[in-house]
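Since the structure comes first, as structure tokens, the remarks are kept for the end.
In this view, the complex is presented without one of its protein chains, the others remaining in place.
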Amino acid sequence: MISMEFLVASGIGFVVACGIYLLLRGRSFTVVLGLSLLGYAVNVFIFAMGRLWSGAPPILEGAGPFADPLPQALVLTAIVIGFATTGFVIELALRSHHENGTDQVDGIEPGEDGEDRDEAERGPGR
Amino acid sequence: MQTLLHEVMAHLPMLAVLLPSLTAVVLLLLGDHGGDSHGGHGHHRLLWSRRIALASVLLGLLMAALLVQQAATGELTVYRVGDWPAPYGIVLVVDRLSAMMLLLTSLVAVPVLWYATGGWDSHGRHFHALFQFQLMGLNGAFVTGDLFNLFVFFEVLLIASYVLMVHGQGRVRFRVGLHYVVLNLVASALFLIGVALLYAKTGTLNFADLAVRVPGVTGPDAALLQAGALLLLVVFGFKAALAPLSMWLPATYAAASAPVAALFAIMTKVGVYGIIRLHGVVFGADAGPSVFLVAPLLLPLALATCVVGVLGALAAATLERLVAWLTVASVGTVLVAVGLFTDAAWGAALYYMANSTLVVAGMFLLAELVAAQRGDAAARLEPASPVSQPVLLGLMMLLAGASAAGLPPLPGFIGKLMLLEASSAHTWQLAVWTVVLGVGFLSLIGLARAGSILFWHVRDEVPGTAAGASPKLIGATTALLAATVAMSVFAAPISAYTAAAARQLVDRESYARAVLGPQGIQTNTTRPYRFAPAVPAAPAAAPVAQEAGR
Partner (left out) sequence: MSPLALVVLLPLLLGTTLCFWAGRVDSPARRRLTALVAAAVTAAALGVLLWLAPRVFAGEVLLTQASWVPAIGLNANFRLDGLAWMFAALITGIGLLIVLYAAFYLHHDDPAGKFFGTLMLFMAAMLGIALSDNLILLLVFWELTSLSSFLLIGFWGRLEESRAGARQALAITGGGGLVMLAGIVVLGQIAGTFELSQMLGRGAEIQAHPMYPLALCLILVGCFTKSAQLPFHFWLPAAMAAPTPVSAYLHSATMVKAGLFMMMRLYPVLGGTALFQDIVASVGLLTMVFAAFVAVFKHDLKALLAYSTISHLGLITFLIGLSSPLSAVAAVFHILNHACFKAALFMSAGIVDHETGSRDMRRLGGLLAAMPVMGLLVMVAAAAMAGLPPFNGFISKEMMLHEAVHGGLWGSAGWLVPVLATLGGLFSAAYSLRLVHDTFFNGPAKDLPHPHPHEPPLGMKLPVMLLVLICIAVGLAPMLLAGPLVSVAASAVLGAPAPAFELALWHGLNLPLALSGVALLGGLAMYAGLKRGGRLHAYVSRAGGQQVFSGLTDGLFALAGRVAQALENGSLQRYAAWMVASAVALGAAPFLLGSGPAPGTGQRALLPAPALAVGIWLALLVIGVVLLRLHRRRFEATVLTGAVGLVASLTFVAFSAPDLAMTQLSVDVVSTVLLLMSLAVLPQFSPLESAQLRRWRDGALAVSGGGGIAWLSWLALTRDHDSISWYFLEKSVPAGGGSNAVNVILVDFRGYDTFGEITVLGIAGVGVLALLEGLRVRRPGADPQGRPWSFERQPLMLRMAARLVLPLALVVSAYIFWRGHGLPGGGFIAGLVTAVALVIQYMAIGQQQAEALLHGAGGRRFVRWIGAGLGMAWLTGIGAFFFGRPFLTSAHGHPVVPVLGELPLATAALFDLGVYVTVVGSTLLMLSVLGAASKGVQPAQARP
């Protein structure tokens, strides 16, 4: 019979794999999607390090069992931070696209050579 | 008054974080210039922001100095946030290393902020608030005694750095900034995975408690724990620009505005700090099956980092990139010393790290001063119009370069010499000596080339910039370089301090006793977490109960 543990473990792995693949694409938007997938998986992973507990929320009324509350608290923090960073990176991607005229992560459309880029590389902002 | 001072001393570790945080909040409430930096309310707000920010960093410097003075006596200051006992609550621990890092941060922050008030701070929104947030993150990371809390403050300093990175805008900054942010987000994900694994096997997050538990994790389970620790090596290694994860740094630092790049000089050291705390101490000597976990890996990678860094410096086309690559090389040198895993070598590492941070910060500022006086050529290493302050800038360049290349009697030399002496009789001695001296030689060649092009190979027909740099900018840069000179004049006490810091680090016993309380080491802080754990065993509860004296 299939165990919950198996489902969770494999699920985490699967999402991480999808996340990594998208992360390695060449377009900023896709990269951001990959990052948020990675984020989801990591959150569940942290949570899972408190092991799986069904029907045991850590609301301390009556006698247990109670799920391990610490990883849950950590995940909450992680979620918030993840939210903040996602919000930031997507708008950075947007701005970069606008400034560089492309949302290719290196600012070079394939085929176009890196000349102007090297030009820009030298005198930042001056 | 007396009592107030006493109060302040009592809360000093916390205030190191709370001061910049308060300042940032105040600056947010004050609002920034909102675009108009010349005249009008915006301008007034900017002036006030400058005053508040400078006052704050100066106060921070003072507090850091106090903490160093306190730590120099050898006592560990432990501060229970929320008054919960370790390892259950979060504690701040200030030992010699932490105090030193705080002081170093302030020493970089003060001149850099002063420099930034020379104009950079008006080239974007909320520079001062973000700068303070950055300091808050750095200080928080340096004082915390809790692994997950370290992650949180990493995020604070990182997200602040993301914004500062693109401060001043421009296409290159946005593109490079995107790289920087994305890679750091991957690193953060890895950080979380590593922390989770450590928790999964030790059930605790407090550094002292981890150091106590890690030796206990034996058998097949040790592999899980070590996997977590090694993932964290990737994270810290990335932050510290350890090869092969150093390639992000040059473009990022070269693209950032000068004061930001200078401030970032301390950022790589956060990675080094993490490696020392976790892999050096927790997974260091007497860590049971995980003893010296990263030793076989760290030294070769660090040596590679030195080589890559100096080759990059030779190849650099602009002064900023040259400095950025030298940053990589210097971090490599520091990590070589760390990788030797003797307290003598660690003393050298800390001394060298302090100096290289100051030098690099100074050189980033200097690079902009030079670039600003060379017309269109900016900092490109090619013949151009003569700079308008050749003697002044030339001397600064000479000083900084000599220190970076490790020429005597500057601290770079002293640190490297300590490293050479510490590495003798080590199996890798030959490699270490060759690389350290070779890197010094190559940096010398690279810097001599850069200097001779920038200051000697001038083309008078090219129109230059007549105006010299403002005294403020010169002063800030000089302050940083003067600090390195001071480090060599007062090398004796400073190196004594770093050596003591190193010895204190390897003394896990007293660290644990200070943090977990006298019997904290014996009493088992963790308990089997099984079904129905609500009612704990009486005996084990007793010490904890009186520990949490509330």
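Here are some notes:
In this document, chain identifiers A and B correspond to the written order of the chains, with residue numbering beginning at 1 in each.
As a working rule, a residue touches a chain if its C-beta (ideal position, glycine included) is under 8 Å from a C-beta of that chain, and two chains touch if they have at least 3 such contacts.
Not measured: the values here are computed from a predicted model.
Across B:L138, B:L178 or B:A483, the residue that sits in touch with the chain not pictured is B:L178. Seen across the whole complex, the unshown chain contacts subunit A at 1-27, 29-33, 36-37, 40-41, 43-45, 47-61, 64, 66-70, 72-77, 79-88, 90-95, 97-98, 101-106, 110, 114, 117.
By definition in this document, only the chains that are shown with their structure count from here on.
Here the CA centre of subunit A is 26 Å from the CA centre of subunit B. If you check the complex, the residues on subunit A that touch subunit B are 23, 28, 31, 35, 38-39, 42, 45-46, 49-51, 60, 63-66, 68, 70-71, 74, 77-78, 81, 84-85, 88-89, 92-93, 95-96, 99-100, 105-107, 120-126. Only residues 148, 152, 155, 159, 162-163, 166, 168-175, 177-179, 181-182, 185-186, 188-189, 192-193, 195-197, 199-200, 251, 254-257, 317-318, 320, 371-372, 378-380, 529, 531-535 of subunit B touch subunit A when the two sit together in their complex.
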